[in-house]
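Remarks on the structure that follows.
Heads up, one of the protein chains got dropped from this complex, but the rest are sitting where they should.
Labels A, B and C are assigned to the chains in the order they are written; within every chain, residues are numbered from 1.
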Amino acid sequence: MDHRVCALTPPMGWNSWDCYGAAVNEEQLLGNAAYMAKYLKPYGWEYVVCDIQWYEPDAFDTDYTPLAPLCMDAYSRLIPAEKRFPSAAGGRGFASIAAQIHAMGLKFGIHILRGIPRQAVHARMPILGGGTADQVANPFSICAWNSDMYGVKDTPLGQAYYDSLFALYAEWGVDYVKVDDIACVKSTPEHPYSARHEIEMIRKAIDRCGRPMVLSLSPGPAPLEEAWHLGTHANLWRMTDDLWDDWSALKAMFRRCEQWQFAVSPGNWPDCDMLPIGHLNVNHRKGSRYTRLTHDEQITMMNLWCMFRSPLMIGAEMRDNDAFTLSLLTNRDLLEIHQKAQDAHQVRRTEDEAVWRSQDAEGHVYLALFNLSENERTITADLPGNSRSVYDVWTHDCQPCSGTQLSRRLAPHASAVYRVEIDR
Amino acid sequence: MDHRVCALTPPMGWNSWDCYGAAVNEEQLLGNAAYMAKYLKPYGWEYVVCDIQWYEPDAFDTDYTPLAPLCMDAYSRLIPAEKRFPSAAGGRGFASIAAQIHAMGLKFGIHILRGIPRQAVHARMPILGGGTADQVANPFSICAWNSDMYGVKDTPLGQAYYDSLFALYAEWGVDYVKVDDIACVKSTPEHPYSARHEIEMIRKAIDRCGRPMVLSLSPGPAPLEEAWHLGTHANLWRMTDDLWDDWSALKAMFRRCEQWQFAVSPGNWPDCDMLPIGHLNVNHRKGSRYTRLTHDEQITMMNLWCMFRSPLMIGAEMRDNDAFTLSLLTNRDLLEIHQKAQDAHQVRRTEDEAVWRSQDAEGHVYLALFNLSENERTITADLPGNSRSVYDVWTHDCQPCSGTQLSRRLAPHASAVYRVEIDR
Amino acid sequence: MDHRVCALTPPMGWNSWDCYGAAVNEEQLLGNAAYMAKYLKPYGWEYVVCDIQWYEPDAFDTDYTPLAPLCMDAYSRLIPAEKRFPSAAGGRGFASIAAQIHAMGLKFGIHILRGIPRQAVHARMPILGGGTADQVANPFSICAWNSDMYGVKDTPLGQAYYDSLFALYAEWGVDYVKVDDIACVKSTPEHPYSARHEIEMIRKAIDRCGRPMVLSLSPGPAPLEEAWHLGTHANLWRMTDDLWDDWSALKAMFRRCEQWQFAVSPGNWPDCDMLPIGHLNVNHRKGSRYTRLTHDEQITMMNLWCMFRSPLMIGAEMRDNDAFTLSLLTNRDLLEIHQKAQDAHQVRRTEDEAVWRSQDAEGHVYLALFNLSENERTITADLPGNSRSVYDVWTHDCQPCSGTQLSRRLAPHASAVYRVEIDR
Partner (left out) sequence: MDHRVCALTPPMGWNSWDCYGAAVNEEQLLGNAAYMAKYLKPYGWEYVVCDIQWYEPDAFDTDYTPLAPLCMDAYSRLIPAEKRFPSAAGGRGFASIAAQIHAMGLKFGIHILRGIPRQAVHARMPILGGGTADQVANPFSICAWNSDMYGVKDTPLGQAYYDSLFALYAEWGVDYVKVDDIACVKSTPEHPYSARHEIEMIRKAIDRCGRPMVLSLSPGPAPLEEAWHLGTHANLWRMTDDLWDDWSALKAMFRRCEQWQFAVSPGNWPDCDMLPIGHLNVNHRKGSRYTRLTHDEQITMMNLWCMFRSPLMIGAEMRDNDAFTLSLLTNRDLLEIHQKAQDAHQVRRTEDEAVWRSQDAEGHVYLALFNLSENERTITADLPGNSRSVYDVWTHDCQPCSGTQLSRRLAPHASAVYRVEIDR
C-alpha cells in the first residue's frame, strides 16, 4: 500500500510541545484529548501527539538535560516514564493512553528522535532478536541539541532495531510518528550525515509493523533538493526550524511556502510547524504566556496554513482556550479549503503583500490576500472570468462581483480569504 | 494574456551553439531551417534559434573575444553583423531571415545576453526615447565569462531600454528569445546580483512588444528556490550549465530531473539543455566531431528528456545527420509522450538505475527504465492493475502482460520506454 | 636595493581621505603640508598623501560617481584634474605640489587604484611605448566599489603600462604610493582574482622607476596567509577595511594586531589605517564633524598603533586641530616607542582587557595596559626582574617599583603606556 494513503488530506491535531515542552504528562495529554473530542472533532481535528522526552522521568519545561537517565525496556527501546505516565506501569507503555484516545474517536501520535539511546549503547544492552546496542550505533552521528541518542547504522541489525521500535509502537496503537533530528546536514565535517538512510529504514519499519502510521519528519529546514526523497518516504516534513509566536518568523513562512508549494500533493504535506496560539509554555520556570501574535496575525497564520494546505497542529493548552482561540479552530469554511482545495499556488509575493489562489472540485475559486507590510494597504487580485459573488470566509459577508478584480483594504499583518462563486 | 500560453507544450527546435558556437552565419541558419522544414516539421519540430554573438563580425567557433567591437544601431541596440548575415544590410536586422523561416512554416528565435553593450555605455550613446546608455548601465554588474555587456538598472530608463530591444525583435518577427547570463548568483561580493529584477523587466518588455515570444532563460543551474519566480515570468529555464556529449554529465541530469520534476507544468518547462548529437563543433579550429555519446546513451537522453518533458533543442548540424541521428528525432511514439503525457514523475533512482512514469488523457501509462550503471542489469517496475499489454516505443514490440511487474534486461547506459495499455 | 630600506621605521604622515574624501584640492593639500612642517615635523611626521579620485574633475565628498569622466594624458595615464589642482596645468601633473612639499622638508604621496581606466580601454587609447589600453586590460577584473578601472593583465605589455605609470610618478617626485583595491579575493566566481600578479608588477615598476617610493597596499583586510608575499613586495598593507571613529571598530583592531604582530619587522608594517581624529568629513554634503571617539579612546588608539608599530596617518583637517588633537600627535615618549621599540607583542587579550609589551635597545621595557570593557577595571601586568621605576608616557608621572607586578585602575576604553627602567 502506498504510504500516502494514510494522509490523503493534511492532518489536523494537537501537539504537546508548545504548551508543555519536554515534560507533558498523562493528565495533560488525556485532558487535551477530551477537549478535542468535545469541541474540535466535529471540525475534523483528530490527532493527539505526545512530543519529546516522554522517556525521561525528571524532564521539565523546554530544556534538555545532557546525559539524563532514560527509561528503557530490556531491548534498548525507550518507554514512557511511569513517573509522568502512570498507565505505563507494568510494561504497558502507551497502550492504555492510546486506547483511551481511540475510544474518544481520535488518533494518537508520538515523537521520537532518530537513533538508539547512548546509555543502551555504552551499557552494551541487547536488542530484540539478537545483537547489542553498540553494534547498531554510529557513535559519530549525534544530534546537535540533544545528547540522548546515537544514529543507527544502515545494516541489517540497524534495520532490525528500527523494526523492533515500530513493532512496539504498533502494539501500543500509535497512529502517527514524528521523527526528529532527521536533518540532511553534516553532523561533523568528516562524517557527513545524510538522513536518507535512516528515513528509508524507518519507512521500511513502518511498512512492516502492520499498522498504518502517518510519518512526520522534523529535519529543521528540509532542503528543497530532497523534495522527491521526502515525499517518496514520508507524509509530512518540516520546512523550517521551530516556529514560535513572532511576526518575523511568521512572515518568513511566506517565502518557504513560495518555495515548497510545488511539493504539495495528497499524502505529501510540507509542514509549516505547529500553531503557537492560546496558552503556551504552561509549565515553564519563567512562567507561561498567551501567544504574542495579534488577532490579525493569528488569522493570517491560519489563512496561510490552510491555503498552502500545511498540516495543522495546535500548540495551545486547549483547555485554556479563550473564545477567539477556539474561533480560529472552528471556521468551517476555511477548514474546507484546507481539506479540499486543489492547485493552491502563490500568485504574487513582495516584501509587502502576498496573494494565493486555489480552487475546488465544484468550481469555486479561493483567493487569499495578505498584507505583510507595516501599513494599512489595499491588496488587489484578478478575479476569474464570470465571477458572480465573493464570500469572505471570516466575516461571512457576500458581495456580488463587479469588474475583473478584487480589492480590499487591510490592516498591517492582516489578511482575508474569499470564496468566489462562478457563473457557468 | 498569461505568458504560459505561448508554450503549452514543451518547445522543439534547433539551436546553432553546439555546431557553430559563436559564429553561425545566414547560410547555416537557413540551411538548417530548410532541413527542419523538410524532414522534421511533420514530427512537431518548429523553432530555429540563432545563438550568441550574432552582432560580432569576426566571431569564430566557441570562444569569446574580450572587448571585441560589436554591431549596434543608433540606439545602443545590438544588430546582426552584415559580414555574417548579409540580409541584415540596410538596417533590416533579422527581418529577412525570420520571414524566410516563417515561410517554411517554422518559428525563429535569437539568443541575447542580459544588459547593454559596454561599448555603448562608454561612448555614452543614446537610447531610444531619450537618455544615454551610461545612464541605464550598472557598471558593477558584469557577466563572468563574456565582456560585452553591463547589467541594466531597474529604473524607468532601464525598462525603456529593454522595451526598445523587444520592440525591435518584434519588428524582426522573433518568436523565441533565449536570455543568457541571467543567473541568480553574486557578481561581486559587495554587489550581490539577483536576476529577479532583470527577469521582471524582460517579462514586461515582452508583454508590451505586441508579439508573443517564448522566453527561455539561461542562468546556468537555476536555483530550486527560484522555481516560483522563474515559472511566473518565463517559459523555460536551464537546470544546469552547458551540457555536452559526455556520459557523466548526462547521468547527472537524472538528479536534476528528480529535483525539478515538481516545477513542470504547461507553459513552464525546466530545460535539460540542447541535445549534443550528430555533427558538432563544425567550425572549430580544433576540428569538428560526431557526438561522443553511444547510440544507447543518445536514446537514453531522448528518453529522459521526453519523459521529463524538457524542451528539445537539436545541437547537430542537421544537414550532416546520419540515419541514426534522424531516427532519434522522428520517433512518433516517444514524441507523443513528450507532447502529451501528464503527471510525469520519478519512481525510483539510485546510482545504478532510474524509473520514470507518466500517463496520458486516454488512460495509457508510460514507464521508462534506465540502466545508469556500468554493467548489464535487470530493471523492474510495478505495472498498473489491469495492464493488458506493454509496447516498446523503440522496438515497436508489443507483449501481453503477465504478473504485476515489468522487468527488462538492459545494457549499460541503455534504457527503454513502454506504453502500457490498460483494460477498463 | 631591498625595498624595505625606504621604510625602516613605520611611516608617519597625513592623508586626505578622512577629511576631504574623494575631493581634496591643491589648497587643502598644501595647507595641511604647511601645518605639518610647522607643528609636527619636529616630532617625525613627514608624509603628505593625496587620496583617491584626484583625476576626477567633479568629485565631491566621499561618494564615487559611476562612469565619471576622468583626466588622462595621451598614454592612458590618469593625471590630476586642473579644476582641483591648478598647478597641474600644462601637463605638469603633481610636480609642482611635490616640489613645494619637498621644499618644506616633507615627502609627498598619492593614492592609486590598481588597473587602467575603463574609459581608456573602451576608447582603445595608446599606452606609452606601443600598444593600446584594451590590450592590457582584463575586462573581468573590476573593483567592487569603484567603476573607474579594469585590472591589468600579467603580460609584458601590462608590465610596460605599470612601468609607464611609475616613471611618471617618479618624474613628479612622488615618495609614497598607496595602491587600492589590491585585494586577494575573488572578483567573480569564475574569475578568481589574486592580487599577487598585480602586486609583483607594481613592485617591479617601482624598482625600475629610479626613485625610492614607499609601497602601501590597501587590500581591505589582507589575508594572513599572504603575509610573506605582502612583506616581500610591499612596505605597508592594511589589515582591515576602512576604520572610522567608532569604538567597536577600534576594539576589533586589537584582534587584528594579535594576529598580525608576527609580521611586523623593519620595512614591513601591517597597517591599522588612518587616525580618524580631529575635524573629519570637512567637505561632506551632510556636514562635517569632530571625531566621535572620546579622549580616552583616542589615546587608546594612539597607544595601540604605537605599541604595535602601525604606520600613523592623520585623518584630520589639521589646521582645525584643537589642543587635545595636537597633543595626541606630539607625545615624544610615545612616538619614540613607535619608532624605536623592538619585539612588540601581545601579552594577554580577553574581551575585557589587553596587555602589550616591547623593549628598546637601551634596555627599557614598555608595557601598555588597555581596558576594553565598559566598566572601570584594574589591569595588571608582570614587571621584568630588577625593575626600578615606572614612567607613565602620558602623565609623565614616575613611580619606583615595588613588587613584581604593575597594576593600574583604568576607566572604560582607557589605557596607559609605561616605560620601565631596569637596574642592571
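Keep this in mind: a residue touches a chain if its C-beta (ideal position, glycine included) is under 8 Å from a C-beta of that chain, and two chains touch if they have at least 3 such contacts.
The shown structure was predicted, so the numbers you read here are calculated from the model rather than taken from an experiment.
> Which shown chains does the hidden chain touch?
A, C
> Identify the residue among A:V5, A:A74 or A:A144 that touches the chain left out of the display.
Considering all chains, including the one not shown, the answer is A:A144.
> So which of C:C6, C:I142, C:A263 or C:L329 would be touching the chain we can't see?
For the chain that is not drawn, the touching residue is C:A263.
> Go through subunit C and note every residue touching the omitted chain.
224-225, 227-228, 258-259, 261-263, 346, 349
> If the missing chain were put back, which residues of subunit A would it touch?
Against the missing chain, subunit A presents residues 66-67, 118-119, 121-123, 134, 137-140, 142, 144-145, 147, 185-191.
Keep this in mind: only the chains that are shown with their structure count from here on.
> Among all chains, whose Cα centre is located farthest from the one for subunit C?
A
> Roughly how far is subunit B from subunit C, centre to centre by C-alpha average, rounded to an integer in Å?
Measuring from centre to centre gives 53 Å for this pair.
> Between subunit A and subunit B, what is the separation of their C-alpha centroids in Å?
Chain centres of subunit A and subunit B, defined by C-alpha means, are spaced 40 Å apart.
> If you average the CA atoms of subunit A and of subunit C, how many Å lie between those two points?
The computed centroid separation for subunit A versus subunit C comes out at 57 Å.
> If you look at subunit A, which of its residues touch at least two other chains?
There are none in subunit A.
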